[in-house]
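Omission of a single protein chain aside, the complex is shown with its protein chains in their original locations.
And then chain A:
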C-alpha cells in the first residue's frame, strides 16, 4: 500500500464508525475506515453479518438490529481496511499495521470511534485462569458459538451483568449465581435521577424483564455482595469464588467466573494524540473534551460513540451521524443551515437515548472496593504490581501515574496501562487526598499497539527519504 490521502479517516467499525462512514460516503467524501477486526460491527454487533450461534433467541433482537447497519455499511463506497491496528495518529496522518506491514494515511478529518472497554475489576484472584469478563463471554457467543466452562458464576454490577446471565440461561448454560456487587445505598441515590430514568423507560423495562427472566430460570441473584475473591486449585486454575453477604462468608465452586463493572471509554488513541481529557465524576472515568459535534480539542479530529463517553450502541450510531454532519460541512459539501437541519432530528433522538444515563451511572457506579482495592490485590496485571505497592510508593512521594511507572513498573507492560490506569490514578489520589483530576493519567505514547521492528521497517523507505530531505534542507 502506498501513501494515500482521504477526506475522512475513521478508526473503528462499531455503530458510531459505520454510521459516520455511511453518511459521509453518501455525501461524496472519500472515506477510509480502519478496524482491527476482519468483519464490521465493533464489539456490540461483532460478526453479526455471519453470526456463529444458530439460535437467534440467545443474543436477542438488540444484537441482530446491527445486521441492517452492517449491511448498509458494506454497500457504501468506502475503503474498509480490515485487520488494521492503528498504532499512531497525529493531526493530519496516522500509521497502522496490517498483515505484518505498516502504512501511513493522511486525511483532512479524522473520526475516532474506538468504543469502550470493560472497566478494570481488580479484586483478589482476578488474574486466575478461569476469571474472564462478561464481555468476553458475549464475544465468544458471537464469534464462535462457545459457552464458558461450567459451573459459571457471574459477579459485578451493571446492565451487562444481567444481560449476559440471561444469554447464558437461554443458551442452556446453567448459571450457579449472579453476585451483584452494587452497594444498597446506590439504589437510594439513583432515585434522585428517576426523572431521566422514566424518560428512558424502554431501558428500565428491559432491565425489569431481564430480572424476571433470571428469576424464572431459578438463577440465584445475590445482592449486596462484598469482598469478592477468586481462589485457585493446585493446577493454578480457578476453583471457587468466595464472597461476603450480610456479614457472612460464602464459597461457591466454579470453573468460570465472569466479572463486570460497567464499561469505560477506550481513550488510548485520543490520549496518545495529546487531546484534552477531563475526569467525569458521573461516569467515574476520563473523557475526551469534545463539543456538541464530537470535535475534540484538536481541530478536525472528532470522537463519536462510547470512546467519547458511555451512551450505548444506539447513542453511538446517532453520535457518529452527528459528527459526519459536522465533517461534511467542514469539508464544504453542505452549508451550515443544511448541517443544522440534519442535526436537529439526530439530537432529539440522542437526548432520548441518553436520558437514562445519569440514573444508570449513579446506580451502577462501582463499589469502593473495586475503585480502591485492598493492598494485596494486583492492580497492574502485566507487571504484577499490587495496590499496596502503589500506596507505598505514593506515600514515599510518588506524585502521579507517570512517576509510578518509574517507581514500580505499573503500566509498563504490554497492555500499556489499559487495565491499571484508572486504578493507579485513583490509588495515588486516595493517598495524597487529591482530586483525581490533579493526579492525572498515564502519558500514553505511540505505538499504542505492539508493532515489531520488522513491521516498522516496512515503512523505512518513506521515512529515510523524508529524513534525507530534512538533512538536505539544512
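Quick note on the criterion: contacts are C-beta pairs under 8 Å (C-beta built on N, C-alpha and C of every residue); 3 or more make two chains touch, one makes a residue touch a chain; residues count from 1.
The criterion applied here is as follows: contacts and distances are computed from a predicted model.
Visitor: According to its UniProt entry, is the unseen chain "DNA polymerase IV", "Stage 0 sporulation protein A homolog", "(2Fe-2S)-binding protein" or "Tryptophan synthase beta chain"?
Guide: "(2Fe-2S)-binding protein"
Visitor: One chain is left out of this view; which of A:131, A:316, A:390 or A:404 touches it in the full complex?
Guide: Of these options, the touching residue for the absent chain is A:131.
Visitor: I'm checking contacts with the chain that's been left out. Which of A:54, A:75 or A:344 qualifies?
Guide: The one listed residue touching the chain not shown is A:54.
Visitor: For the full complex, which residue in A:117, A:283, A:296 or A:423 touches the chain that was left out?
Guide: A:117
Visitor: Identify the residue among A:236, A:274, A:345 or A:395 that touches the chain left out of the display.
Guide: Of all options in A:236, A:274, A:345 or A:395, contact with the hidden chain holds for A:236.
Visitor: In terms of residues, what is the contact footprint of the unshown chain on chain A?
Guide: That gives, for chain A, the contact residues 36, 38, 43, 47, 50-55, 58, 117-118, 127, 129-133, 135-136, 139-141, 143-150, 171-173, 235-237, 255, 266, 381-384, 413-415, 418-419, 450, 452.
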